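See below for the structure under consideration.
The complex appears here minus one protein chain, its other protein chains still in place.
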Amino acid sequence: MNANNIIKSLTEKFPNEILEPNVESNIRISSYVDKDAIVNVCKHLLETLEFDHLSCECGVDYPDRNEIEVVYHIASYSHPVVLTLKAKLDRDEPQIESIVSIYWNANWYERETYELYGVKYTNHPDLKPLLLPEDMLGEWPLRKDYEGFPNKTAKNLV
Amino acid sequence: MEQTIAPSEMLLHLGPQHAIQPGPYLLDLKLRGETVVDAELEMGYIHKGIEKILENKTYLQGITITDRICYLAALTNNEVFCNCVEKLVGIEPPQRSQYIRVIMEELSRIQSHLLGIGEFSTDLGFVTMFLYMIREREEVLSLIDMVTGSRITHSYLRFGGVREDLPEGFAEKAMSVLNDINKKLDEHEDLYNTDKIYLQRTVGVGVLTAKIASDLGVSGPPLRAAGVAFDIRKNEPYLVYNDLDFKVCTEKEGDIFARIKVRLDEIRESIYIIEQAFDQIPQGPLFPVGTPYGRRTPVMRVPAGEVFCRVEDPRGEMGMYMISDGSDKPYRVKIRGPVFPTMQALPPLIKGTYVADVAAIAASMDGCTSEADR
Amino acid sequence: MVVKNFIRAIKTVYTPSVTRLYPEVASDLSDRFRGLQKLDKSKCIGCGICANTCPNNAIKIVKDGRWFPSLDVGHCMFCGLCIDQCPQEALSSTKVYTGELVKWDHHKLLFTPSMLAREVPLKKEGEK
Partner (left out) sequence: MGEIIENVSFTATSAIHEFLKKTPLQDIINWGRKNSLWFLTQPMGCCGVEMIAAGCSHYDTDRFGIIPRVSPRQADVIVISGYVTKKYLPALKRLWDQMPSPKWVICMGDCSISGGPFYESYSTVQNIDEIFPIDVFIPGCPPRPEALIQGFIELQKKIMAREDKGSEY
């Protein structure tokens, strides 16, 4: 399983959905993905390309472009290639389909991204806050324009 | 979890403060008789917001914050952060620094596993073993203290190298302590293997098979105990692990006993790695020559780009995703801790077991709440 | 066998004690131990690099004759960055970490430049 083959297989299977594929090194590849195709792409990755380990999933906020990117790092237990998949979402109403049905451990990552960025995952089994108390929902603290930070009420002696 | 309960069922909260916990989390159990029929884990009680804090600190200041992600693996957390920055900048630490990093990270692995096994033992009621393990851990901590100047939050690594060289006579002292630990480990393992009560409580309990473990996204000792030889040090070698000879410790059973066995074996393997590293360590500079990087690196700018790095934490795969926009602070840092998926796998794992085994299973996964919450 | 546990426990009676008898005997510290900083007033130029470097904003430059750093130990992580970055090597770490630092009140955790330079004692005479 090598990086070029993986990119080739992906672009052949999804010519319109996989955008800007990029081979960074032998073990790192990245690509943008159309947000409607994420579940199908992940299914293909899991079933034919041995990407059986979702390493991490996170959001990145770009207020200048009015976009939130959802980034998936998909790795494998058998080969060292890590694929970075990114999906661009609208910042005002970020919404993407959940991949819990394919990678079980996406569950908590998605809940985390939901409460920190406000990304809504459709078809998620139980979308509710994970790390923060319920009443902080809606503040989206990791967005770049979060107002509550830095909170300067701490008693600093100096 | 469904909060409505049938007349024959009962809801049990373990936490946020409980004797079995290494840090606060809440484990809700739904019991029917003594069997756990449903479980849910609620966390975030020590969510520090480290990812947001790192966005507001310069790269150099970020090193001190990464220490505090997980208090038992501060050096590996430093390593992954420095690794990301080094890859973005395009420098590589010189051989001597890499060897020093390997030695320190393996020492850190030893102390983490010792505490992990110790805490597990006290949750089983085997408090003697806890005291033994902590006794040995303190010796290792003294070694780390000798080099880094603090016991658990070191701030020892710098971009392109390490803060200070190994002190005089460190190798001899370290090897005498480690050989001693190696000898004592055999005795401890003998105790574990022959204790009837211990065997009854661990063998065949909390079985995580290879298929399920990889579906749940688990990494580290729980996965290796199920027979999957997944170790970032082998799969994606960083530092000088390519030049060192070691094996990935695996077991087949995937139960609690196997997990503890894997940790004990890994301590031995780490000692073996350190022994080799002391033999092979070359003389030389600590920082790459001809670059501005050094112990006194001032606030620096990092070229724009993004990188995803992985290292092997004591608990599994530690990854960090860093985006730089060319300024002196990272644009986004995502920490992918190994404990996060491990904790996530806990509720499905304890479903169907007896409530008495919950403590043993939870402790054998060696969860570190601080890191899972970040 | 469970009896083995007891035998092992009894055997440890003969092993040397490991307990560090603090406070009667001060513990051995490594040479690199990072305790409370010490300020060399003759070297310090009040440039403020330490205050800028501090990850926690625990250092502030105050006027005490000349400009010197003052330190809030309630914020200080003892990470050693200020010591590394000082261009004049005016700051150094000492092995003070227990007796003089533990305080009864929060506001006593502020260490003035003269306390950092050890011109006045860290704990006042008769201070409880």
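Labels for the chains are A, B and C, by order of writing; each one numbers its residues from 1.
The working rule: a residue touches a chain if its C-beta (ideal position, glycine included) is under 8 Å from a C-beta of that chain, and two chains touch if they have at least 3 such contacts.
Because the structure is predicted, anything quoted here is derived from the model rather than measured.
Peer 1: Counting the whole assembly, list the visible chains that the omitted chain makes contact with.
Peer 2: Computed over the complete complex, the missing chain touches A, B, C.
Peer 1: Which of these touches the unseen chain: B:Ile5, B:Ile46 or B:Val248?
Peer 2: Considering the complete complex, B:Ile46 is the one touching the chain left out.
Peer 1: Of the residues B:Leu14, B:Ile65 or B:Val207, which one touches the chain left out of the display?
Peer 2: B:Ile65
Peer 1: Where the complex has a chain not shown, which of C:Arg8, C:Lys60, C:Lys103 or C:Arg118 is the residue touching it?
Peer 2: Only one of C:Arg8, C:Lys60, C:Lys103 or C:Arg118 touches the chain omitted from view, namely C:Lys103.
Peer 1: Spell out the interface residues on chain C facing the chain that's missing from view.
Peer 2: The missing chain touches chain C at positions 18-20, 22-23, 27, 55-56, 72-79, 97-99, 101-106, 109, 128.
Peer 1: Go through chain B and note every residue touching the omitted chain.
Peer 2: The list for chain B reads 16-19, 21-24, 44-50, 52-53, 56, 64-65, 68, 71-72, 115, 130-131, 134-135, 137-138, 141, 151-153, 370.
Peer 1: Counting contacts across the full complex, list the positions on chain A that touch the omitted chain.
Peer 2: 131-133, 136, 139, 141, 146, 148-156
Throughout what follows, only the chains that are shown with their structure count from here on.
Peer 1: Report the inter-centroid distance (CA atoms only) between chain B and chain C in whole Å.
Peer 2: 28
Peer 1: Could you work out how far the Cα centre of chain A sits from that of chain C, in whole Å?
Peer 2: One centre to the other, that is 43 Å.
Peer 1: Multi-chain contacts only, two chains or more: what residues does chain A have there?
Peer 2: Not one residue in chain A touches at least two other chains.
Peer 1: Which residues of chain B touch chain C once you look at their complex with the stated criterion?
Peer 2: 57, 60-61, 64-65, 67, 128, 135, 138, 142, 145-150, 153, 155, 163-164, 167, 187, 190-191, 194-197, 295-296, 298-299
Peer 1: Give the list of chain B residues in touch with chain A in this complex.
Peer 2: Residues in contact with chain A: 43-44, 47, 49, 51-52, 56, 214-217, 219, 228, 230, 235-236, 308, 310, 317, 319, 321, 323, 331-332, 334, 336, 340-341, 344-345, 373.
Peer 1: Spell out the part of chain C that touches chain B in their complex, as residue ranges.
Peer 2: Touch residues, chain C against chain B: 1-2, 4-5, 8-9, 18, 29-34, 52-55, 77-81, 84-85, 93.
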